[in-house]
Every structure is written in C-alpha cells, then in structure tokens.
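Missing here: one protein chain of the complex. Every other protein chain is in place.
As written, the chains take the letters A, B, C, D and E, and residue 1 is the first residue of each chain.
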C-alpha cells in the first residue's frame, strides 16, 4: 500500500503527516543512558529498597526505549529507507529485544545497556543519513 | 546476540523469559475491530460531538493495535522465525503503519481498517504456525 | 445489536454508542494467563532480579485484568443482562478482587490465578450467551 | 480497620492488605466536577479548537471518574458491605455508566454530569457510613 | 507574558480556561496518605513479595503526588499568587522532591511521608486562601 505512494518522492504526503514529523533518536538514547546508569548504581548499592526501586524504574525506562524505537521504525522510516538500508528491520528488532532483555542474570549488567546504546547509535547514524538525503 | 543463543532450540532461555510468554494476536485484532467499528459509526453519525469522540477513541485504539503488534514483533518472534518467514518484518511494519494511517481523508474509511485486519490475520496465521512448530 | 433488549426507549441511542461496541472477554483472559504464567515462573526461579521483575510485570498484568473486566461490566453489560443474570455483579466483583489479590503469601500462587481464570470463564460464558440472544 | 467486619476468617489478611487502604470518594467527585465544569464551558464557547480540546479533556476526566469508582467498588467494598447495602452494585454500575455516557447529544449537557455527581454522593454517603462502622 | 494578562483580575480569561478550573489539593493529599500507609505496612511485614509490591505501589502513588502538585503549581497558581506568596515556588519544589525521595534508606520511613503531608497542608492552606480571595 505504501509502495505506490512513495514512488518518486515522499514530498506529497509529507506535508499532511500526523504525528508531526518530528523524530529524533535522542529520545531512545536518553532513556537507554538511564537504563545504563541504573544498572551501574544497582551494582554499587546493596540496599534492598534501593535495588527494588532501581528495577522498577529500569523496567519503565527500558519500555520507553522500546516505545521510542518502535515509533521511529513504524512512523519515521518508510519503504524507500528499508530498500536502501536492508539491515534496518533486524537492527530495530535487535535493539528493542536488547531493551527488553532483563529476565536473565545479565539484566542489570551495564554491558548489556552499552550494547543497546551501540545499536541505537547505528540506528541514529542511518536516521541522520536519511534526513540529509530528504 | 540472539543468533548465538537460538542455535538449536530456544528451550534453554524459554523457561526464564519475562514477560510471561503468553502472546496472542487476538489482542491486536480486537482493537483493530474497534477501529473498524468506530469508522463505520463515524460515517453514520454527523453529530460533531459524536465525531470528535469517535476520533479520540479511534486514536487510542489504533495506538493499542500498534502496541500489541510491536510487542509480538519484538518479544514473541525470534531470529529463527524471521529466517523462516522473511516477509515478517515488512508485514509488521506495514500493519503498524496501517494502524497509524489517519492523517489523510481516508482515515475514517472502514476499508483501511479492513486492510489492517487482513494484515493482522496474515501475522496471526504465521504466529499459530510457529506455535505449533514449537 | 442491543435493539431487542432496549425495546422502546433506548433504541435510538443504541446505533450510535461509543466506545465502539467491540468487546471480548478474551482480553481479560489473556492477561490472566500471563499472571498465571508469571506465578509459575516465579516459583521456578530464585534469582532476586528475576523475581522482582516478575512481580512488577504481574502487577501490571493484574491491573489490566481488572481494567478489562471493569470495562465489560460497565460498558458492555446493561440493565436487562443484570436482571437475567443476577449473579453477574458479584461475579465481576469477585473476579476483579481476585485479580487484585496479591498482598498475602498466596499472591504468587498459580492456584489463585487459576481461580481467577475460572471466574473469567464464567463471565465469558454469560457474555457469549448474551451475544447470541442479541 | 476491617477487623470488626471480617470476624473470624479474614482478620489475618486484613492487616497486610495492599493497596494501602486509603480510599476516598473525593477522588471520583473532583474528576466529576471537572466533567461538569467542562460541559458548562463547552456550552459557552463556540470556538472549534476550544470545543475539541474540551472533549479531549472531558474524555480523560470521565475515564478517571470511572477508574476511581471501579477501584472503590473492587478494592474498598467487601462482601459484608454488599450484604448490608444491596443497592451498591447497581449504584456503582449506574455511576460508571453515567461517567461513560457521551455518545449522544446530551453528552456535553451539564445535567448529565450533575446526575453523575448525585450518584457519587450516594456512594460517598454509604462509604462514610461503612468507615464509621469499621 | 502572563504578567500583562493578569493585571487587575483574571476574570476575563477565567471563563475560557481549560482544563476545567476544578482543582483540589485533596488529590495530592490522598495519594500522600497512601504513601504513608504503605510505608507503615512495609515496616510491619517482612514477607519479600509483600515488600516488593509495597515498593511498586508506593512508587506509583508517589508519582501521582508529584503529578497532582505539579498541576496545581502550573495550572492553578498564577502570577499574582506567586507575588503574594513568594514562598510558593520553593514550597512546591520541596514537596515534589519529598514525594520523590526514595533512594535512601529512609524511603520507607513513615516520617518522610509525614513531612510530605505537612508540606501539602501548607500548600493547601495557601490554596484555600487564594480561593476565598478570588
């Protein structure tokens, strides 16, 4: 359905898009930095109340990372982008999976959060390339 | 990262997955049926208060369709599924885009909601195949 | 759909009801199955991070069970249903209370979740009877 | 607090209930007053942007009325209350239905909001009687 | 910008304000009482499931305290109030900070919740003075 719309360029539809067309991978990144910071603080503090709160807040922030990435994937990126960057689907799927990884022991490991940040940076790099090409 | 984990089968990780492992495309479908019903009622009722409320509720339901589909895509489907069903990424991207289509005049057109339901049914078919194969 | 039930008076309003008229007890059931699955996994895994996350997610899912049941009780079921099924009010009250039971030691007991599922099934049975009668 | 009501059986659980045991029908009432005030302002202002915003905010506040009432009905009121006040179930069902009434032309009619406030006051009267009896 | 608008009195703008103009510090107070009650119950119950749930629910309630206070500070109080009560900004900032205090050992200390309640009462006192002056 979108294939037909995006033939030559997306300009025609662009001016009446809603949501507003303002996207920025920084939203996912800031939340992912939170996740990482919480993991680090969790490791440094053995107070059980602190640790439970850390997990509550980390869960919430990790869900926000997923949400911001999903929105980018569905609302910002369009068919021509996926053609040009065939790895994009998998990249987003892996990044959102990483944001959700928390069932195993590694879940409060800052290294997992860093892996997540690296994936988001890969996405951001592509994002800004597509913005410049637009 | 998940590639390595899911080599032969996913049993090892499966028993400690969180969220709980209960997924059902019915969640997205019920909300999409709501979207369709609202579109139909919108067409039949010209009262401006009714119509504004219809759009408010449709927006909310459409967001739930997207959310339930995103969760399936990220949390349920794993690398081996994407290998077996290479169309899955695009299917989810198109379905969530359809759920979000509402900026154009067609946005209260029940036909768009039916297209969305058809995409969800395609996803559900694959979902149940993977469940049987598990 | 409610035309027959609301003989003379409310017929006019019936065709322009909002929300959209799409209800399905499956929504509450899927979340309740999640609650049960989380209880089972909680019992099988003593990792404290896993257990805290399990309780966070169970809380959220249990709230969704309550929400979906409340919506059915208020938005779907109407006066004639409550006359025909005088046990309905208590059934919903007990089911939502069960969804909220979590203060005692039994709260991560899959048996409580099964009791909840049984209540939801009783509600679903009545729901589908009223749908057929409509 | 419930000690007297739950003579032999439930005493044990009573002191470890969660949520916290703090309930107040004022929460539903404040939101219902909002709904009424919005209806009045809607009637006095024909600017379309104002009216759409009024409906958006009214929808949200009406949902909060429903939510606060549902919580009281499920979490605060217990079996002995329903025995003593057999009208309670219907009262809550009618009040939450009124909070949701908005599909018809009357939906921005302050009179509907006043009916809702009257129902909430009936509930509040019973609530405070049960508190004194506790 | 608001300085100019609120010259002699706010009557002109008042009738077209949205949200609806219904505010009540009771909303923040009820949630803060919840926080306090949860702290007390936490102290009395060493069951780990109970304690984790207590922290989950306390987090949620504390966020609601903050939210209700922020809304009062931004939406209810206007420039002339801040002139008349120069301590108001700091009072709200301290109250919302207190609502968020939970990282240290004292976070499940009912005394912190009581401090919070005292701040809310100070705000409520000013609130009702401004209502009478209106």
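The working rule: a contact is a pair of C-beta atoms (placed from the backbone, for glycine too) under 8 Å apart; a residue touches a chain by one contact, two chains touch by 3 or more.
From a predicted model like this one, the values you see are computed outputs, not experimental measurements.
*Asks:* Considering the entire complex, write down the shown chains that touch the omitted one.
*Replies:* Across all of the complex, the chain we cannot see touches A, B, D, E.
*Asks:* Under the stated touch rule, tell me which residues of subunit D contact the chain that is not displayed.
*Replies:* Touching the chain left out of view, subunit D contributes residues 47-50, 52-53, 56-57.
*Asks:* Determine and list the subunit E residues touching the chain excluded from the picture.
*Replies:* Within subunit E, the residues touching the omitted chain are 1-2, 13, 16-18, 66, 70, 73-75, 77, 82, 89-90, 93, 96-97, 100, 102-104.
*Asks:* Could you pull out which residues of subunit B are in touch with the chain that's been left out?
*Replies:* Touch set of subunit B with respect to the missing chain: 51-52, 55-56, 59, 102-105, 107-108.
Basically, only the chains that are shown with their structure count from here on.
*Asks:* Roughly how big is the turn, in degrees to the nearest 5, that lines up subunit A with subunit D by CA atoms?
*Replies:* My answer is 180 degrees for the C-alpha fit.
*Asks:* Give me the residues of subunit E that touch two or more other chains.
*Replies:* 47, 50, 52-53, 56-57
*Asks:* Specify the contact topology among the chains shown, as one of line, ring, star, complete or other.
*Replies:* Shape = other; not a path, cycle, star or full graph.
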